[in-house]
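My questions will all concern the structure given below.
One protein chain is absent from this view; the other protein chains keep their places.
Chain lettering (A and B) follows the sequence in which the chains are written, and residue indices restart at 1 in each chain.
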Amino acid sequence: MEITAQAIADLLGGEVVGDPAAVVTGPARIEQARKGNICFLANPKYEHYIYDTQASVLLVNRSFVPKQPVPATLVKVDDAYASVALLLEHFSRLRKAQKRGNRLWARLSPKRSIACSARIGKGTYIAPQVYVGPRVKIGRNCELHPGVRILHDCVIGDNCILHADVVIGDDGFGFAPQPDGSYHKIPQLGNVVVEDDVEIGAGTTVDRSTMGSTLIHKGVKIGNLCNIAHNVEIGENTVMAGLVGIAGSAKIGKRCKLGGFAAVNGHLTVPDDTTLAGHTGLITPLKASGKIMMGYPALEYGQYLRAYAHFRRGGESDESSR
Amino acid sequence: MEITAQAIADLLGGEVVGDPAAVVTGPARIEQARKGNICFLANPKYEHYIYDTQASVLLVNRSFVPKQPVPATLVKVDDAYASVALLLEHFSRLRKAQKRGNRLWARLSPKRSIACSARIGKGTYIAPQVYVGPRVKIGRNCELHPGVRILHDCVIGDNCILHADVVIGDDGFGFAPQPDGSYHKIPQLGNVVVEDDVEIGAGTTVDRSTMGSTLIHKGVKIGNLCNIAHNVEIGENTVMAGLVGIAGSAKIGKRCKLGGFAAVNGHLTVPDDTTLAGHTGLITPLKASGKIMMGYPALEYGQYLRAYAHFRRGGESDESSR
Partner (left out) sequence: MEITAQAIADLLGGEVVGDPAAVVTGPARIEQARKGNICFLANPKYEHYIYDTQASVLLVNRSFVPKQPVPATLVKVDDAYASVALLLEHFSRLRKAQKRGNRLWARLSPKRSIACSARIGKGTYIAPQVYVGPRVKIGRNCELHPGVRILHDCVIGDNCILHADVVIGDDGFGFAPQPDGSYHKIPQLGNVVVEDDVEIGAGTTVDRSTMGSTLIHKGVKIGNLCNIAHNVEIGENTVMAGLVGIAGSAKIGKRCKLGGFAAVNGHLTVPDDTTLAGHTGLITPLKASGKIMMGYPALEYGQYLRAYAHFRRGGESDESSR
């Protein structure tokens, strides 16, 4: 996995200032770079690092003029920041190509538990220690990292990434209270359907539906350690940070954004383009789309901040009136 | 796993209107039903679905009179809603019977790690990728789903269900601060005892006690991704949603209900029949039983909502007085 400064310039439509044969083996942050690294300079406050960096290649804007000699080879491009994403993907593709070489072996290894009745699409990588239950269907070009569990009858689309220890299709939390104070389990017979291009963070759990399907629509991105309860539906391109909880039968719209520790009560419908700040608890229905909500119970963002400013002064006025 | 409309009617003490030989392979929600499904009508707002559903059988109240012809076979019962639970359990039993067929093989498979000194009761199902440590005892008719870890010396009762990636018996979080600012680990030598009829959600962790036992009493139901610390005791038939945290040595009473993100501080005793709303933090002792608490620090529910209404207007009055 080596690439020269010239090859990088060709890839990015840039120009080399220095040694075109300088070899790069991977990217690094400029403050931690060593020989073989490529770094980029996007924020001027990091400029002082470039004059004594050990990095082999620096990616800079075409307009950048160094104030002192720079030890590294420069690759000048129109927009250094935008080029970084391209470059990272190029490295990522190279790494995956290496990883994919192991795929056939992977399927045959005793280190995975894959039901015979499961169907797995072409190009899908399954790490050791993954469990794929009976009648599961997984699409093409997915990545299932170590410890992922996909329980019986669940369906995963194409190009999905499930990180370590994700659980898809554990039972929903459904119990019928009995007269003696005990609870009776309500069997959970549905499944989970995850559409294409979904990424789910490490340790997140998605419960199977009581009947029908818990639905994660196309393009959804979910952080680590989230709890998605049974019968939930999450709309296209919604993103949520880590440690978010969605209670049973809630329906989250498209393009929503949920901060860490945000919670949505059961059976609520959250309109498209809603944002929930961190620690927000939505417990009553929202009608209009596009709102930003904060607090518990959730208020509109501006109202919450004004009320909180007042709350904060409450303590101060008490203090001063003593 | 097929059952006819007539067999369902016999099971539920109902009456067939339509084809008694109509075949059912599983339940579905009425808005998603296909051929082979059985659906039920409990809420009149869903009635319009029944006139063009593809479901094969519909479960309805004996008093129900359709306004138009219904394509599906009807099974009429005294209480359709109550019958659904019976029906779901019947399907669940059929599925489990299939699953149990694999049990003997399961114990012999290299896909599990079961210590020779562990004792496991009759009828207990252990999925692949489960870890059962030395001297663990597990009762009868339990289900341990993929990735469950039960560490050394812990005890599980009869009829318990532990979902994927549950951890029972990891070390409690106990450290003694040292003069130099570092921490010294306090060894955790106790165990966890889980009594009969307990269900624990995916990814939940229950720490072993420093000495003695962390105790989960009979009939407790715990959601996904909860953190039960060392020396905790949870009373009979208490239920908690996902992402709840109980700190060390807290003692939760019987029949309590804890919402998502609720937290109980260390060493507190929570009386029987207490309810904690979502995101509530209980940090001081509660004396009377049966209270509903909300907020952080927790107040009584009514008081919190009144105070929050006032808080909310605080922001508005500031706004209007500008």
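Rule of thumb we're sticking to: contacts are C-beta pairs under 8 Å (C-beta built on N, C-alpha and C of every residue); 3 or more make two chains touch, one makes a residue touch a chain.
Everything numeric here is computed off the predicted structure, so don't read it as measured data.
Of the candidate positions A:Asp153, A:Asp197 or A:Glu233, contact with the hidden chain is made by A:Asp197.
Of the listed residues A:Val136, A:Cys154, A:Ile186 or A:Leu243, the one in contact with the hidden chain in the full complex is A:Leu243.
From the options B:Arg29, B:Lys76 or B:Arg149, the residue with contact to the unseen chain in the full assembly is B:Arg149.
Listed here are the subunit B residues that touch the chain not shown: 110, 113, 129, 131, 133, 147, 149, 151, 165, 167, 170-171, 173, 175-176, 181-187, 189, 203, 205, 207, 210-213, 225, 227, 229, 243, 245, 247, 261, 263, 265, 279, 281, 283, 296-297, 299, 303-311, 314.
In the full complex, subunit A touches the omitted chain through residues 26-29, 31-32, 85, 88-89, 91-92, 95, 110-111, 127-129, 145-147, 161, 163-165, 197, 199, 201-203, 219, 221, 223-225, 236-237, 239, 241-243, 254-255, 260-261, 278-279, 308, 311-319.
As a working rule, only the chains that are shown with their structure count from here on.
Measuring from the averaged C-alpha position of subunit A to that of subunit B gives a distance of 27 Å.
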